[in-house]
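Supplied in structure tokens, the structure appears directly below.
All protein chains but one are shown at their positions in the complex.
Take a look at chain A:
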Amino acid sequence: GPLSERPLMEVRLGELHTWISTCNFSPQGLLGAVQKAWSSYCTKYIHVRRGGPAGISMLLAGYCLLSYGWNYQHLRQHRWRKYH
């Protein structure tokens, strides 16, 4: 299909630039993109008949990474060596 309607997974690396340029970066557009991503994640991993630990574990792992990123400046002070 046309470039702007394809989901991100089906966009090839070379076309990534043009794909981003067709994105809608207004608040409504961003909100819509977030909602679409969340709903596609839910339909793929959570709203299934026999799910496993994968659905929530990915969310928790993402949360761990995000919180590590948010606290990085504080954690940097507990390094073992000064120069790497």
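Operating definition for what follows: a contact is a pair of C-beta atoms (placed from the backbone, for glycine too) under 8 Å apart; a residue touches a chain by one contact, two chains touch by 3 or more; residues count from 1.
Everything below uses one rule, namely that contacts and distances are computed from a predicted model.
Undergrad: There's a gap in the complex where one chain should be. From "Oncostatin-M-specific receptor subunit beta", "ALA-interacting subunit", "ATP synthase subunit b" or "Protein TIFY", what does UniProt name that chain?
TA: When "Oncostatin-M-specific receptor subunit beta", "ALA-interacting subunit", "ATP synthase subunit b" or "Protein TIFY" are compared with UniProt, the left-out chain turns out to be "ATP synthase subunit b".
Undergrad: Name every residue on chain A in touch with the hidden partner chain.
TA: Residue positions of chain A that touch the missing chain: 9, 44-55, 57-58, 61, 64, 68, 75-76, 78-81, 84.
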